[in-house]
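Omission of a single protein chain aside, the complex is shown with its protein chains in their original locations.
And now, chain A:
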Amino acid sequence: MPTTVVDEHMRARTRPDAAIELDGLGKVYGRGEKAFAAVKPTTLSVPWGQVIGLLGPNGAGKTTTIKMLGGLVTPSSGTIRLGGHDVARDRSNAVRQIGAVLEGSRNVYWPMSAWENLMYFGRLKGLRGGEIKPRARRLLTELGLWERRNETVSSFSRGMQQKVAVSAALITDPPILLLDEPTLGLDVEAARTFKDWIAHLAADEGKTIVLTTHQLEVAQELSDRIAVIKEGEIIADLPTAELLARHAEDRFEVRVATGSLDVLARVLPDGATTEPHDDETRVTLRDTDEDTLYALLAQLRAAGAPLVSVARAQPSLEEVFLRLIHADDDSVGDDDRVGDDGANQPTQAKETTS
């Protein structure tokens, strides 16, 4: 029997387990021979309060997914539920659950002041002036913009403009935040402030956050869970720590003073890589046991190469990401996809683990 909007309200009255539920969500652009699957049918569930990093190369389908979540792009298949509300059938209540900062957009009106923007977006989302003002004041104060609230956004730095965009997205205090490349184009300091703010929203305010970024150290730091998308398909979806652990290896990093290159060339074992760095050279030994490490250290000592440090290292998210993206489809482990404990179950996955 088809569900009605009333059913949608009844369903949403009791808070569902998941903040975001995608069921077979897919998007195909074009028709016939020109058809292109931007997002292959995907089933995904994001629990309340989780920060999920959606990573992938350009054109992987991240932005299309984010825009489908906001109802800005019509899916070709599947359903989306935000806080239990179906985006297609109950759009009004579904979009009340979200605030979004979209990539490549100004997100706010530059000819208007920060204050005017927040008032505008608050009213646009159905609030009254009295409800908006205290929240706008708090947001602008927390982001250090209160003193400049009456200046037009066009006069702000990129970082400040982005802060206004996030404030506008948060003006209704939505439980879900969609952040598409939020730190793009920000300088180091602004990006740091922004990152701290996102961490605060997740940790202190319990926001569910979908984050896409090409800055993988940002994703690694902020995300509880990472989903890697390649050619419209989720090829990995795990808690961040688990994803890194699954790709961990016996790896050591040896640093020797520059000037030891001749020695290194003679003694390095197969597979070791070197990387000059300021006044030292970093040697990375992958898939190496401790015996090989000690043998190398002995040789370096015998040759008189000045040792700076030795450490056990783990691959960064960036390395794991590149490994996943460049791996052949068949070689991506099914165990990179999580199972039925509130997470991803891609409809096209060959196998999932629980």
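Quick note on the criterion: contacts are C-beta pairs under 8 Å (C-beta built on N, C-alpha and C of every residue); 3 or more make two chains touch, one makes a residue touch a chain; residues count from 1.
Keep in mind that, in the parts below, contacts and distances are computed from a predicted model.
One chain of the complex is hidden; its UniProt record names it "ABC transporter permease", one of "ATP-binding cassette domain-containing protein", "ABC transporter permease", "Transcriptional regulator, XRE family" or "SDR family oxidoreductase". Contact with the undisplayed chain is limited, among A:70, A:159, A:182 or A:232, to A:70.
Within the set A:89, A:125 or A:148, the residue that contacts the chain not displayed is A:125. The omitted chain makes contact with just one of the residues A:95, A:209 or A:283: A:95. Residues touching the missing chain, restricted to chain A, are 27, 29, 38, 64, 67, 70-74, 91-93, 95-96, 98, 100, 102, 104-112, 116, 120-121, 123-126, 128, 168 (touch as defined at the top).
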